[in-house]
Each structure stands twice: as C-alpha cells, then as structure tokens.
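Before I ask anything, here is the structure I am working with.
Left out: one protein chain. Kept in place: all the others.
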Amino acid sequence: MSVVFYFVAGLSVAGALAAVLLKNTVHCALALTLAFAGLALLFLELDAQFAGFAQILIYIGAVAILVVFAILLTRGSETPKDGVFSRNPLVGLVTAAGIFAVLGWAVLHSTSVLPGPGGTPAAKPNVTVMDIGNALMGRYVLPLEIVALLLTAALIGAVIVAMHEKERAR
Amino acid sequence: MQETISFTPQLGASTIAQLLWLVPAMPIVASGVIAVLKQPKRRTASALAIGSLAFSLLLALVAFGHVLAGWAHGAAVRDTWNFTWLQFGSTNVDLGWVLDPLSAVMLVMVTFVGLLIFIYSTGYMAHDQNYTRFFCFLSLFAGAMLGVVIANSILLFFMCWELVGLTSYLLIGFWYQKPSAAAAAKKAFLTTRVGDVFFLLGIVWLFGQTGTLLFYNNGAGSIEPHALLGLLLERSAFGLTAAGAIGLLIFAGAAGKSGQFPLHVWLPDAMEGPTPVSALIHAATMVAAGVYLIARVYPLMAAGALTGGTTTALTVVTWVGAFTAVFAALIAVAQNDIKRILAYSTVSQLGYMMAGLGMGGVAVGMFHLITHAFFKALLFMGAGSVIHGCYEEQDVRRMGGLKSAMPATFATYAIGMLALCGFPLLFSGFWSKDGILEAAEHFSVSKGPFYMLVFGALLTAFYMTRQVSYVFFGINRGSKNAHESPKSMTVPLAILAFFAIALGAIGTPAWPWFRAFIENRNVTFEGSGFNEPGLYALMATSTLVVFLGLGLGWWLYGNKSPQADEPDVLEAAAPLPWAWLRDRLYIDEFYGMTVIAFYGWWARVADWLDRRVWGGVVSAVAWAFGLWAHLNRFLDTNVVDGSFDKSCEELSTGGGLLSRMQSGRVQTYLRLLALAVVALAAILIWSSRS
Partner (left out) sequence: MNPLTGYLLVAALLFAIGLAGALTRRNAILVLIGIELMLNAANLNLIAFWRYGPHPEALTGMMFAIFSIAVAAAEAAVGLGLVISIHRHTHTTDLDAMNRMKG
C-alpha cells in the first residue's frame, strides 16, 4: 500500500466528512467536489484512467456544479434556524456505523477469495480508450442505448419538473 | 236370548255363565245413556233404568234356575268364566265371573229388590228437579253392585266395590246444595276408604302369596284348597297364619262398607240422601256387599279350622259383629229421626250378619242378609212413604196417628217391623235370627256373643216398638194432616211385605232349603228337624225376648204420644245415659279429636313445609337465578362490552402509534430502509459463514 494511496484516500474521506458535517451548504458542495477529486485520483491509481477522467468530467464538472446551482436557487446559503442536523441523528449514525461494521467485517474476513498479502498479484491491465470504445459499441451496446434513453428521459423530466408552472385560473 | 241348561257337573262354563256379564252391563249401559239425556226426558230415563234392571232380573232368574237345576240333580254348579285382561311379563291380571249358589241368590235378591226400589223412586222423586241424574246414578250403582256379586277375580271385585262406593257418594250427596248432605257423602267415602286401604293390602298380599287373582280357577284359584294350604303354612305377625292375616285385612274392608264398629260412623249420616237411596244402598245392597265379601272369601277365613273349632279371623269377625249389634241397638233407642233409627238398626243387623258368618258359616249369615234386605228395604220405603205423607217431616215426635191416615203404609210397615224384631214363626226375621242364635249357642270359643246377640234382640224389639208407637199410634202431632202415598210407592211395599213373610219358609229347621242350597246338600222336608236338642229351648228364649221387648216398648210408649219438647220417658228416668245414647256415644267427637285433628295438624304442617321449605327452595332457586342474571348482565356490560370496547380502543391507539411511522418525512423512511438493509446484510453474511 503506497503512500499515495493513503494520502488520496485520506483526502477523499476528509472531503466526504466535510461534505456531511459542515454547516454552510455551499461549503458542503465544495467539500464534495474535493471528495470527487480524491476519488478520481484513486481511480487513476487503480489504472482506470477512463473512469477517473470520466469522474472528473461528469462528477466535478457537472454534478457538483449542479449541486451548487441548486443550493443557490433554493437559498441554501442561509443557515437554518433550527440547526442543520435533524432532531434525532442517532438512528442515522447508528445505522451508518452498522453498515460500516458489517461491510468492514465482511471485507476483513473474506481472505479466501482475495489474493494474499504481498505485491500486486494481478498484472497491470492494459486498457486503451479504443478498447473501451469497442466494448461500448460491441458488447455493451444495449446498455449504452438504454442509458442514452435514460439520459434523454432525465433531461426532459428535469426540465419539466423544474419548470415554472402556469398559473391555474382560479 | 238362547241358553242351554246343562246337567253335567262343570268346572267349565255354561253359556249362561259366559253371558253373566250382561247382568251388570245392562244397568251400566243404561246409566251411560241416561247420562247424556237431557234433563226434561224424565220418563225416558226412568224407563231405561227400570227396563235394564228388569232385564238383569230376568237374566238373574235364568241363572238362578240353571244353578237350581244343577243342585236339584245333585251336581255342583260353580261355573266360572275367566280371561286374562293384562299381562306383565309372566304375571297375568285375570278377570272373570262366577255362577254358584251364593252368587245366584245374591243376584236375584239385588235385582229384585233393586227393581222394586226403582219403581218406588219414580213416585218418591216425582217432584225432584234432578230426576234424570238420580236414575243415572241409581242405574250405575245397580250395575256396580251386580258386578261385585258376580266377580270371580278379586281385582274385578275391588273395582266394582270402589264403583259402588263412588255411586254411594254420589247418591248420598244427591242434594249437594245442602252442606250436611255434601259433608255426609264425603264422610261416607272417606270412612269406607279407610277400610278399603286394608282391603287392598289384603288383595295384594293374597295375590303375592297365591299368584292368582281368581277365586275359582279349576283348582288353581286363590281360595281353593291348594292355595289355602300354601297360605296356612306361611306365618305372619301375632301368631297368625297368612290366611288369617289376609282374612283380617279383608274383613277390615268389609267392616268399612258394612258399617261395623269403629267404621260405622258414616251410615247414620248417610241418611241425608233420598229415602230410596237409603233403602237400596244402605239397607239392602251396598252394606250387604261387605257381608257378601266375607261370604265369598269364607274358605280363606275358615282355613285351618279344626273340626268343631274356628279360626282367629272368624273369631274376630264374630266379636266385632256381636259388639256392633249391641252398640248400634243401644244408640238406636235414643234417636228421634225416623231414618236414623232405621240406620242404626241396619248397623246392628249387619253386626248380626257378621256374627252369623263368623259362628255359623256362609248359609247362616247369608240367610239373614237376604231376609234383612227385604224387610229393611220395606221399612225404609215405608219410612219414605211416611216422610212423603207428612210433607217431608222426619222427626218421629212430630208424627203420630198415621195408622188411620196411611193404612197401607202402616200395614206393610208393621209387617216389616215384626220381621225385624223376629216375631216368632210367621216372619222370616225370626228364622234367620234364630239361625244365628243357634250358631252362637254352639260357638266353641265363648258364650259372650250369644248373650250379646240376645240382648241385642231385646233392644231391637224395644226401639222398633218405640218408633212405631211414635209414628203410627197416638195423636197426630204434626202440623198438617198426613196423606197416603201413591200406588207407585205402596205396591212395592206390599210386594216386599209378602216376601218378608214368605222367605221364612226356606230357612226353617224343618226344611232348611237355603242352607242346603248354599252348601250343596240334599234336603227334604221333615218335621223331625225340630227335634234337635236345645232347639225348642232356643226358640222359646228368643220368643220370650221378643215379647219382652215388644211389651216393654208398648208399656213405655204405647199410645202416649209425648210432644216434641217433652223429654222422653227414659230420658226423664235416666237423663245422663240417655244423653250419651242420643249423642251416639261420642264416637264422632272422638274421631274429630283424634283422627281429624291430627289430619288438620298434619295438613298445616304440610302447608308450612310447602310454603316455607319447598317454597323457600323455589324462592332460593329463583333468587339464585336472578343473581345469576344480574351477574351475567354485569359481566356482559362491563367485562365483555368493556373488553371489546377496550380492545377496539387499543387497536385504535395501536393504529395511531403505528401511523406515527408514516411521518411523511423522507429521512424517516430512509432510516428505516437503511436499518432493514443492515439487518438483512448481517443475516445473510452470518448465515453464509458456515
């Protein structure tokens, strides 16, 4: 486990924590962006360059901006009077802790499946964009088309949902 | 009516015996028909009654002729005709009827005297409103009495006996609007009932011991030698054999019906009924049924007697009879009601009959019964004629001088009176009473009954003379002049008077036909019958006694005719004994203090029990039920309803609680989802660990 990994992982976790804990919503969005970036670096670390760049492009470039826009449009910059956390955050925390416990335990005890300690057992995959393009047009063309349809639907849906409604005649 | 008289000795049944049931059946059917007739149809009613009884008389005469023919040819006639009425497993309830000399003479007597009284009643009851009902009951009575006579099964006997008691009740209480009549009827019924209870016990015992209800049944009957032997071997209490004990129980029943002491109290009160009723029932027939019963079961009563000796049962019968004879005669001396004197006279004569049965056997007792039936019926009917003629006056002290006003009545009454007294030689009463006295003289146990019966004869003559003097002699102390009764009443009197004389002929020692007939022996007319030792002495004694009584009575009462408010001659002489006798020796008062008082007390106890104890139980149960109902209601309202309401409430609350889950807030739903996922994941991982 290299230092880079620890650093980047720490960055991501820090960003995530900040995104969840900060009071100012805009700060949260920005921390989220940091978390996204950290994740993109982790993808790169994992030799998934396309995924990493896609992450940067879409998540940081689109989703984060969208979030910021939404915050601004809903006056999210104003700090609410009653506090940012709900009335009983305990349930959420316990549940999340429970999830982490279960997943962590599962991971740590699944030694038989995972490769043993030591170096990277698997060879570094040699993945080019052309391979990905071939896969998209070949094997995964159906999911591609469906996702395209989905994106179209989402686009139209989002527009309709966010549109100003006509004033109904009283 | 076809019948064949057969001369062969039979134990089977001739045709006449088979058809013997018609004799009681005709009057009963007539009674039934009269019962549904309308009140105004008087002539139809009396015609039906008289016609049916006349028919029965005809049949009885035919039966009598059959028996007579058999006797004349030396063949015993005891025809029985039995049949099984019911069957309970192996037990048979048999009924049947018997035709033998005893039942034959009784049949003729009952139908003949009954017919005469029926005819007499058409005149006597002519002015009565309930004429039709009277003949209905009379007919029913006649049928029942005839049933008693012919019964061969003790059960049939008892059934008809009870029916006789019922009709007696109905007839005594005929004028039921009179409280005294209703009370007298009830008294008669209840007193005879006491006797009947013992009778029933005797029946049950006899049936249980011998296994048959029939008297005569080809050797298997309950009073035939085979059964009697078994009864004699059986021992019961007080040193009696079963035969003796049963005999005593049956005698208790007879004592009730025949007015023996101490069950005699109903007979004088029974004079509340119309005079024909008194004549028929309480002189000739019903009271004779008790004597007939003893005569019928005589083999049972006499079972075990050694030659020349007698049994306990018969001794008891004798003593009771003798005592009753004297007791009733004493009381008769001090009575002032014309019918009451005759009633006590009847009780006294019944005592004679019982004593005669006990000491002399069936023939002696039955002969007196037959003669007594005729002259006592005559006397009662004469008394009825007198009452009718004196415009319903019944006190002898308000009569008098009727000798010239009612000559026909006087003549017949005098004949009856002399027959009752036992006037020597001419009258039947002399011969029948002498038969009893003769048996008493030869009674092995004691001479006591003889002296008592002789004293009784003296008293009989005395009180009858007293009565006749009061009624027929002297001056008329009544309010109005008396008139003679119509022919419908005097003709039967004359007929009966004839028989009161004529019947003596069949019982004289010279020609003891009656005795021979009953006991199935040969008989010839022989003057040497009088040559029995002691017979002349006896006849002289009884003649002396009769004349003494007549003389004493005439001397004291004669033509004197004292007024009603004057004291009687004897009363003046000995007021206290007179008072005792007049008040009937306080037997009724004694019963009132003991039996009736006890009964009243018992009734009060029973009432208290009923109201407090049983009523209390019922009330308690009802209260418990009420309580239970209240409890149920309480439970229903509070527990059931309450619980139901509560559960609905809880359901509602629970629903309310559950609906809090639906907060409408997304994050709540999210939390729940997440929790569920955690749980599921944990379960899955945990289960796949193995």
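In order of appearance the chains are A and B, and numbering begins at 1 in each one.
Operating definition for what follows: a contact is a pair of C-beta atoms (placed from the backbone, for glycine too) under 8 Å apart; a residue touches a chain by one contact, two chains touch by 3 or more.
This is a predicted model, so every value here is computed, not measured.
*Asks:* Considering the whole complex, which of B:V36, B:A237, B:L576 or B:M661 touches the chain not shown?
*Replies:* The single option touching the absent chain is B:M661.
*Asks:* In the whole complex, not just what's shown, which of B:L425, B:L670 or B:I683 touches the removed chain?
*Replies:* B:L670
*Asks:* Residues on subunit A that touch the omitted chain in the whole complex?
*Replies:* Its contact residues with the unshown chain are 1, 5, 9, 12-13, 16-17, 19-21, 25, 28-29, 32, 35-36, 39, 42-43, 46-48, 50-51, 54-55, 58-59, 62-63, 66-67, 69-71, 73-76, 80, 82-87, 89, 91-93, 95-97, 99-100, 103-104, 107-108, 114-118, 120-122, 125, 127, 131-132, 135-136, 140, 143, 147, 150-151, 153-155, 157-159, 161-162, 164.
*Asks:* Against the chain that's been left off, what residues of subunit B make contact? List them.
*Replies:* 659, 661-667, 670-671, 674
The criterion applied here is as follows: only the chains that are shown with their structure count from here on.
*Asks:* CA centre of subunit A versus CA centre of subunit B: separation in Å?
*Replies:* 128
*Asks:* Which residues of subunit A touch subunit B in the complex?
*Replies:* Answer in residue numbers: 86, 91-92, 95-96, 98-99, 102-103, 105-106.
*Asks:* Where on subunit B is subunit A touching in the complex?
*Replies:* Contact set of subunit B toward subunit A: 667, 671, 674-675, 677-678, 681-682, 685.
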